[in-house]
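Pasting a structure below so you can have a look.
Missing here: one protein chain of the complex. Every other protein chain is in place.
Up next, chain A:
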Amino acid sequence: MIPAKFDYIKASSLGEALTLLQEHGDEAKILSGGHSLIPSMKLRLATPSVLIDIGGISEMNTITEEGDEIVIGANCTHHQIATSDLVREHVNILSQAALCIGDIQVRNRGTLGGSLAHADPASDYPATVLACEATIVAEGKDGKRTIGANDFFQALFLTALQDDEIITAIRFPKVSQGTYQKFFQSASRFAVVGVAAIKKGDGVQIGVTGVSGVPFRATAVENAYDGTSSAAKHAMDGVDDIISDHFADEEYRSHLARVYVKRALEAL
């Protein structure tokens, strides 16, 4: 559990971080909470030669209300999100999801930006990001852009983010009613299945994580939704690339997805 040798630079502004990232190219990695990156470095699965720590960039550490949106800086920790009054009031489902992550140590270090950039298929946030149709704000050498939730997650551990880009914030539309329901993997306590559901007018929007290589919107359920939970049986319609391991094979995981979509609809 000893990482290979690396250099460490603490960036004091976003501009500096972007410049450093360009300078060092492939050799460099952004360090945020370090709770995904450092473990993989200790196992020598990742061997960056430079770490650019963005943790000290204070402009990425705020939670603000901007009209109909709550804007969360990428550096906000899970704990901040779980306990923020603004989030609890306007995007309560996100604080529910944050509270399901790891333990108190993990929540005190790990960040929303880091989690989304890492794109672990068993991570919790993607379900909520999808259900809420949040937008990811990224900045790179070509300037700033926003990426819609549906376009962001592309494959296992792969996102729409360019190598030279940093997530600066995530914009969540305010949500009146939402619920996050998670079936914990017994060893890692990541999500075997995580279902986020929000009310939108008469309809629902549902995001599902843990089940497939890429988190997805349960559109078949959304379309069939009739105000009851009966549409839950469609949770896996059209879903492929289902994850299978010794905790949950495809059959069981698919079953759990239907159960948890049902529970989410019932809890709404």
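Assume a contact is a pair of C-beta atoms (placed from the backbone, for glycine too) under 8 Å apart; a residue touches a chain by one contact, two chains touch by 3 or more; residues count from 1.
The criterion applied here is as follows: contacts and distances are computed from a predicted model.
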| item | value |
| --- | --- |
| "Molybdopterin-dependent oxidoreductase", "Putative hemin transport system permease protein HrtB", "STAS domain-containing protein" or "ABC transporter ATP-binding protein" - which is the UniProt name of the missing chain | "Molybdopterin-dependent oxidoreductase" |
| Among A:105, A:146 or A:188, the residue in touch with the chain that has been omitted | A:188 |
| Those residues of chain A which, in the complete complex, touch the missing chain | 1-2, 4-5, 43-44, 183, 186-188, 190, 245-249, 252, 255-256, 259, 263 |
